[in-house]
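In what follows, a structure is listed as structure tokens, so that the remarks can point back to it.
Just one protein chain is left out here, and the rest sit where they should.
Up next, chain A:
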Amino acid sequence: MTLISVDRVSFGYTAERRILDDVSFAMESGDTVGLVGESGSGKTTLLRLLLGLARPDSGTITFDGASLDPRNAAFMRQFRRQAQIVFQDPYSSLDPRQKISSIIAEPLRSLRIPGDHRQMVADALSSVGLDADAAGRYPHQFSGGQRQRIAIARAIVAGPRLLLADEAVSALDLTTKIRIVELLASLGTRMSLLFVSHDIGVVAALCRRIVILERSRIVESGDTAEVLARPQHPYTQRLLASVPRLSLKDTRS
């Protein structure tokens, strides 16, 4: 079943410059997809459109068969429960003035999700491998990797079907990176995962399918193993050639 379908979407922040140009791709429910492209190629912009934070200039995006329209408040309320995001910078993604408990509970409160919020926060914390007593502390008391776990806990607390990760491991050191990738991989068995990265090695380790974005256009997509073994587009070939072989092996093992 198709969860997301992006159909001929174009977008620019200003009229002069297109950031996304005629982009189309689809994602199956339950799949793990890697979106790869150099910095500035438009990956974050595409995620913003997928989250309904901005509207395409042309083209359509559908989620679960329904058109994703940010102006449709009733649809967005339902949609927000189902799609959540984890960001790259663990220092900017948690409000420094809020306790971890209120940070993680924000989707529950704002989306008026019924249930014992305190218990749900505790469950989310344990899903990401943090102690329950983290709830009473503040972001500055945690390391980058722990903060990223907290951000993941906030993203999954409302039980979304789709998790978007925007360079979620790029700012972490190698050991932490591997741990968080493992965590995302385990979450990927429970929900659909769209993993954005400029690091092909990590995508190879984590994602079944891969989409390659080059300067506002999708140049290639398909099965990760297949694309990596037989890249068709010259850009993909160059991208692969520039990956140090060692790091590819490292992250896979």
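The working rule: a residue touches a chain if its C-beta (ideal position, glycine included) is under 8 Å from a C-beta of that chain, and two chains touch if they have at least 3 such contacts; residues count from 1.
Definition applied: contacts and distances are computed from a predicted model.
For the chain that's not shown, choose its UniProt protein name out of "Fumarate hydratase subunit alpha", "Cytochrome ubiquinol oxidase subunit I", "Peptide/nickel transport system permease protein" or "Mannosyltransferase".
Looking only at the record, the undisplayed chain corresponds to "Peptide/nickel transport system permease protein".
Out of A:77, A:118 or A:230, point to the residue that touches the absent chain in the complete complex.
Missing-chain contact among the listed residues: A:77.
Tell me which of A:36, A:49, A:94 or A:218 is the one touching the absent chain.
For the chain that is not drawn, the touching residue is A:94.
Tell me which stretches of chain A touch the chain missing from the display.
Against the left-out chain, chain A lists 51, 53, 76-77, 80-81, 83-85, 87-89, 92-98, 103, 106-107, 110-111, 138-140, 151, 154.
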